[in-house]
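All protein chains but one are shown at their positions in the complex.
== subunit A ==
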Amino acid sequence: MIEFDQVHKAYEVEGRAIPALQPTSLAIENGEVFGIVGHSGAGKSTLVRLINLLERPSGGRIVIDGEDVTGYDSKDLRDFRRKVGMIFQHFNLLSSKTVEDNIAFPMKLAGIYSRDEIRTRVAELLERVGLTHHARKFPSQLSGGQKQRVGIARALACRPTILLCDEATSALDPQTTQSVLRLLGDLNRELKLTIVLITHEMDVVRRVCDRVAVMDAGDVVEMGPVTDVFLHPKHATTRDFVFESEHVDEQEMEANFEKAEGRILRLTFRGESTYKPLLGSVARQTGVDFSILSGRIDRIKDTPYGQLTLSLVGGDLPAAQAALEAADVHVEVVR
């Protein structure tokens, strides 16, 4: 488990302290995929670098699996870093080394593996990320997605328990992003790997994360299970991210609502109820007429969800609302 206890960080720039992370407390469970979303400069990059102490905290405690890592001497710190893999937006592969040498690099640095162990492990990792045929190539000969796969294989070389992803898909096209995210999800399940992933794309969070923290100006403004945060965003920054990822223009949407008659409800279905023929039966029973103003049926990681905005006219409105709530649908009255 990764625990932050009132951790904060400020950079000294020309004698003045510029805060990058306000005092933050959070706990990331073993085996979960934890997303940190925020605009650039929100402090997410600092937060993730505090975990493997590439950045030193200005105060507070960072406890990983029960050990306060902020007190480590340089030897302990190096051993600890081997248990924490990291991948980067721009991959940061060594251009002078081949794919296999890049993957073997952290094992060689560790100095505790035999030649045979390294060879076997590299072959195993190449196979796992699907790059067996590219072993002798140099990074410059690979596509972005392939480079990130090398980055992932390299990060896993010393069998870490934690994987930090710094905007790992931000430089990739949508298709490649999807395949890299799928790989991360698989690794999380197969290896019980704890993944901490920072991104500015809510869509990335929606696809792979279990929980998410939203950051704004060095502060964690909202944190919780992705389904909660995604479906019922509370903070303005979170709402911006969610709307942005759904390509919804909030003002345009509200203008549309002006034209609609009657009561406007936002219904949120989660899990199995998403696929039930609920609206029709409620309409028949209570005599209300409905029209759909906007809607979306999708998945958050493994959970199907639907979110519909309806306008309801006629019939027994309170009864309709009660019937929906009784069927485990979250009902929000918009107007």
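Some points to look at:
Convention: contacts are C-beta pairs under 8 Å (C-beta built on N, C-alpha and C of every residue); 3 or more make two chains touch, one makes a residue touch a chain; residues count from 1.
Following the convention adopted for this analysis, contacts and distances are computed from a predicted model.
Matching "Carbon-phosphorus lyase complex subunit PhnI", "ABC transporter permease", "ATP synthase subunit b" or "Heme exporter protein A" against the UniProt entry of the left-out chain gives the name "ABC transporter permease".
Only one of the listed residues, A:78, A:182 or A:299, touches the absent chain: A:78. Contact with the undisplayed chain is limited, among A:35, A:57, A:139 or A:233, to A:139.
From the options A:28, A:86 or A:229, the residue with contact to the chain not on display is A:86. Residues 52, 54, 74, 77-82, 84, 86, 88, 90, 92-97, 105-106, 108-110, 138-140, 154, 158, 164 are the ones on subunit A that touch the missing chain.
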